[in-house]
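Here the complex is missing one protein chain, while the rest keep their positions.
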Amino acid sequence: MPDAVIRCLQEKLNLMRERRPLIHHLTNFVTMNDCANMVLATGASPVMAHAPEEVAEMAALSGALVLNIGTLTLPWIDAMVMAGKAANKVGVPVIVDPVGAGATKLRTESCLRILDEVKVAVVRANAAEAAVLAGQAGEVKGVDAVSGDALSAAQALARRFGLVAAVTGVIDYVSDGQKTVKIENGDAWMGRLTGTGCMASSVTGCFCAVEEDFFAASAAALAYYGAAGEIASGRVDFSQKSEAERWPVPRGPMSFKTAFFDAVYTLDGRRAAELTRVSRVS
Amino acid sequence: MPDAVIRCLQEKLNLMRERRPLIHHLTNFVTMNDCANMVLATGASPVMAHAPEEVAEMAALSGALVLNIGTLTLPWIDAMVMAGKAANKVGVPVIVDPVGAGATKLRTESCLRILDEVKVAVVRANAAEAAVLAGQAGEVKGVDAVSGDALSAAQALARRFGLVAAVTGVIDYVSDGQKTVKIENGDAWMGRLTGTGCMASSVTGCFCAVEEDFFAASAAALAYYGAAGEIASGRVDFSQKSEAERWPVPRGPMSFKTAFFDAVYTLDGRRAAELTRVSRVS
Partner (left out) sequence: MPDAVIRCLQEKLNLMRERRPLIHHLTNFVTMNDCANMVLATGASPVMAHAPEEVAEMAALSGALVLNIGTLTLPWIDAMVMAGKAANKVGVPVIVDPVGAGATKLRTESCLRILDEVKVAVVRANAAEAAVLAGQAGEVKGVDAVSGDALSAAQALARRFGLVAAVTGVIDYVSDGQKTVKIENGDAWMGRLTGTGCMASSVTGCFCAVEEDFFAASAAALAYYGAAGEIASGRVDFSQKSEAERWPVPRGPMSFKTAFFDAVYTLDGRRAAELTRVSRVS
């Protein structure tokens, strides 16, 4: 499995940057701009469109569809289901980010409705959200995870809905219900910014647009994204490199943010494969 | 009073960063991302949620509720009133940012409706907005203040509605109708960015979530926020400090913005208390 992840990074990231697939989002107002710039930095082309009159048309033009419920309302959930069904019809993979599932009834029920009516390729969530959707106990405080066993939540969620669960935290777990990998890339600075979960979902969408094996695509996306976070935090040793390749330690969250987008943009598949720390756990 | 402000900075900022209270926002589309990142940098946990089906549930989970009318519509105002009433029921403090009150009838009337139907703890406004809501004359040009006596507007607004008025400008005034302080922290760069008013309201919400004395909380929030602006502008003398603690003069508004968020994040309560320039005016 780690081999498939490495291969995905080495081969598919370049392919993405050539093809620049459209990644259609129905996502939240808070991090829309960040998700759009993150998709561009990764190497694909973002579009945000939520009008019921156009979501089906736009989804059909796309390489992947990302549904993120961060600032949901009922009309947006309706539009998400419409877009999801249209994507299903033409084989466009659907990625769901169930922001704050468990925090309110509306969030939990809306996610379950999407998972019921749309064939979802990947759910990218934190441990608490995954546990709630998997039917496990779990507390959710607002939109941030406070509890939950990430590994078991990933496996249970994947099995319950027959999809790939990509559960991020200090350690990320990706499971398809049978096999599971853990990814130890990433940096604590990523948790000090809003939207790092949303952006992880968008990057997962980018990889799913060029890699049919959504399990490998999800793991590759999170490894790539986490490795960029390590570079941006100044943690990656570039001591044998020229000065221009060294990244300073950020002064605070916003200088980290600048470096993070820059690192995603400059990270290529070969270097990402070297930095990847993915291992099989089941 | 200045003593209570100093004590709030010294004691409550650390408490906030341990507890990380949820700050629930119904706020404008323009600066949502900035407000979320500002809350994180301050030390609390942001959530933005506006669906009528969940606002009451979310408000009840929160340490403070921030209502900002920057891009208001009637359904959003309805949701704000619902959230505000739910917050009132469980004793969660409500902070209102009346963006552009006075510029259009809709804005003025919506603010007055919120102030009528919801028990508001703090209004954080500019001088023109405060004057309009206090029933004083005042011109508002779009969403930026052009006139108004900040001190008298703060006092009149506080008295009219029985709340804390936190009126920001070159000098900030915080009044509960009886006593008033002025805060001389801040930097001109803050006025060259969109959303510095909105973010001041969000930071006020953060402090109100951990300090029951909303007068002290509001003054502490504005002093802390303004001091971070001074640090980010390169104006604070760190000459006895190591090089890593010196902050460069910004090249323009966006490098100031990066430094500003970083400064908020790195500023602790002890240092903020040292930098505070708060004094009693009545």
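A few points about this structure:
Labels for the chains are A and B, by order of writing; each one numbers its residues from 1.
Keep this in mind: contacts are C-beta pairs under 8 Å (C-beta built on N, C-alpha and C of every residue); 3 or more make two chains touch, one makes a residue touch a chain.
Model, not experiment: these values are computed from the prediction.
Within the full complex, the residue among B:T31, B:N88, B:N126 or B:S218 touching the omitted chain is B:T31. The missing chain, though absent from the display, is touched by one residue of B:N68, B:S152 or B:T258; that residue is B:T258.
Contact between chain B and the unshown chain involves residues 28-31, 33-34, 70-74, 100, 103-107, 141-144, 192-195, 250-255, 257-258. Although one chain is not shown, part of chain A still touches it, namely residues 22, 24, 29, 32-33, 36-37, 40-41, 45-51, 53-54, 57-58, 61-62, 257-266.
Convention: only the chains that are shown with their structure count from here on.
The angle needed to superpose chain A on chain B by their Cα atoms is 120 degrees, rounded to the nearest 5. We define each chain's centre as the mean of its Cα atoms; on that basis chain A and chain B are separated by 33 Å.
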